[in-house]
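Take this structure first; my questions come after.
One protein chain is absent from this view; the other protein chains keep their places.
Moving on to chain A:
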């Protein structure tokens, strides 16, 4: 049989193929109808081992697949029982627990027992050769886990540690893994999530998607969606377009496009204030920043509301201290410094620097950071300080945390992610962090003592006062010019209610619900 391709035939064939392709039912709204949703993640999964996870993308899946003794109540920083039928703080250094009956690990790895709890938590202790897992610090207070029965045990702490509930037990480091699975899977454990939680990681196609499906053996409340597909999309603009085109149902978006997205039919936008801490600070050991008057002058000169308007499109609230609103230790009466150019000039004059000076501001080469730096540059020019902006890629920027490199910094813009316990935030400003993450090389013995005291103080009211006092010391130093605690903007289908913890980057997939 012979076939001659004519021009007319070719055009007809091409048209038919086009119609077939375009006519495919690539439904933009198909997912919700059959209990499936598609969520955008900023990055792909990396490591699903709770002890060595790489960040919130991983921990969100780890917490969906696994169970801890306790878990965060949806959308709050309070905890409730998860795998534990009962758990109580018997003394400052002892926690007793009893597991629920009938909890089973997926993949045929058997029942969840107290032995698994012991194995999961004690992995965070340094090994005999001194090696530690990435999140070892979360369980720094752990002494041992004593198994008293198949479903019961005792957690012994080396010292009182109220932070252990929020930092370790309710978070990713508190997820109970299967000892059998860990030993059987070896290196594959970090890519194969085995748990007893509401979801099963059905598949993970690297750089394309991962799929969570409801765990039929889960004995708790069944999740609202039978399937959640996670799509790693690094580019914010692509995520926005995919959302508007109906290909994804939930995404974090750039706050600058919130109005545009909100105008799209069927989409909702929600802003969530976060608990991060973004600030600019000087290297205290470098002249002239060793003079408190110079630091006070710069604090008076920097126009934070202008930074928020220019760099953040007004989408975030101003920060006045380290601990974000809503956290224990939030200093609600922290001073609000108004911009005062004349006052700043007078302070510089008093410090003998009336003629101004030249300095360098180091920032990450991200748009927001660079816009912030540009405003600061303009602000400080008004009081005679000439600022050179050093915008570095993440590799070079974070290298200031190694080999005492921070001694070369002058001014630096820093952004750290927060956790729900105030002690997590204060730890980076202690004297023993100089040379690593205390880039400003600020050393205050009273602050160090308060940080240590806060870690072991069991009374929440006393703890609160300890952290407020610690922030007062930071304020007195005039070395921290707070900008914001950040805010995350999310867009999602109007039939969806996402489950997001107050830090904005931990999503509780099992709490995603239909509106």
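Observations, loosely collected:
Keep in mind that, in the parts below, a contact is a pair of C-beta atoms (placed from the backbone, for glycine too) under 8 Å apart; a residue touches a chain by one contact, two chains touch by 3 or more; residues count from 1.
Convention: contacts and distances are computed from a predicted model.
According to its UniProt record, the chain left out of view corresponds to "Peptide ABC transporter permease" among "cytochrome-c oxidase", "Peptide ABC transporter permease", "Cobalamin biosynthesis protein CbiM" or "NADH-quinone oxidoreductase subunit N". Among A:245, A:367 or A:381, only A:245 touches the chain that is left out of the view.
Although one chain is not drawn, the whole complex shows that of A:233, A:280 or A:478 it is A:233 that touches it. Where chain A meets the missing chain, the touching residues are 17, 20-22, 24, 26, 28, 43-47, 52, 54-55, 130-137, 187-188, 190-191, 205-208, 231-235, 237-238, 241-242, 244-248, 394-399, 401-402, 437.
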